[in-house]
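For reference, the structure is listed below as structure tokens.
Yeah, one chain of the complex is gone here, protein chain that is, but the others are all in their spots.
Then we have chain A:
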């Protein structure tokens, strides 16, 4: 869709202003139903569109536009934990209501410099704490395929917005599945890049050792194209990687012939919903028919990953949310929602005197074993294929008073974050009652390129992006 839109804009079949207006109109008519956006920046988006229209008007060499602005005029929306200069940024929490960042996150700036137009800010679980989108102080986002169900989280608005064509790229973050979960429940595609592949600068921190900055799109190609813009070293983030950024689109259609795809048996247990396992089996068969060899592998410590994740992540949250003192910005700490309070409490407990060794240190040791499992697997296979969610999306409100049950939804996505490896979530099929199912393709550190290749091969076969929700 990026490619097609760019073509329409540069061939002047359509102006950026017309394009942006049509998206704003669509958001206007659908956002009340979906609650995907917290802020819609009509004025800023129109102003930016005009600016780009003037630019193209004065540019005779269109190749120049294509080269310098790979996202020329592309309407994007950012998860509301991305700092956006002069656009309110709330982290979907009352504690930050009214906060106007004085600067852009690096990922926002890079998209802007590439020609993107920001339509607004997307709903999410407050501070990205959640797998359902229900922890937003601005109300839950609805699943476009069934308004009574959750769309996945924490990047809930990102998944719903892409599924409903409210923008072309929706940014998000994935600390323990927060991009892959909504992608799998909304028939969309998400990349959780390698840790450090995209700068975390200006993104409101959740768990600093696993926060990954990615996005949701309708197609694998769009996903790859946008990552080419956001990836790369940033002097403002010391953990961002200096390893070179490849051209993710180059060779994306090469197929999977001769590739080895590993199926971790711990991800296909009885604990995973039968329909989700079935959809994954169909995908496995498809890859086999495309010439890949399927290899069964074991990631022996998978069953401990969730406990590790739910110690490490709240520990880092308790530290990161310590900066909310109500003095320099934001309201006082009583304004945190219930989930942020719970996680701050768990983290504070795990790091407190007398408990540190039993919880935090123990978790970081088991984390080493989980990473070793992945290392061994990638000696044998090119990528790993597994379901994203163990369950189909629950009804909104169904499990809000059961934190542990919500945490268990992260069981198949958290391990990639602990290991820092990249993972691509792609549509795999639909359940008998018409809800989307996704699978994830995990790869070795900095091997996003292979993930896009593998994801593209499936997308070309299934063409699930054509199946849109009835809104």
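In this text, contacts are C-beta pairs under 8 Å (C-beta built on N, C-alpha and C of every residue); 3 or more make two chains touch, one makes a residue touch a chain; residues count from 1.
Just so we're on the same page, contacts and distances are computed from a predicted model.
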| item | value |
| --- | --- |
| Which of "NADH-quinone oxidoreductase subunit J", "Pyridoxal 5'-phosphate synthase subunit PdxT", "Succinate dehydrogenase subunit A" or "Aspartyl/glutamyl-tRNA(Asn/Gln) amidotransferase subunit C" matches, in UniProt, the chain that is not displayed | "Aspartyl/glutamyl-tRNA(Asn/Gln) amidotransferase subunit C" |
| Among A:94, A:209, A:278 or A:293, the residue in touch with the chain that has been omitted | A:209 |
| Per the touch definition above, residue among A:176, A:214 or A:330 touching the missing chain | A:330 |
| From A:171, A:318, A:423 or A:440, residue that would touch the chain that is not displayed | A:318 |
| Touch residues of chain A, complete complex, unshown partner | 99-100, 102-103, 194-196, 209-210, 235, 238-239, 241, 301, 303-304, 306-308, 310-311, 318, 322, 326-330, 332-334, 336, 338, 341-342, 344-346, 348-350, 352, 359, 361-369, 371, 403-404, 407, 418-421, 445 |
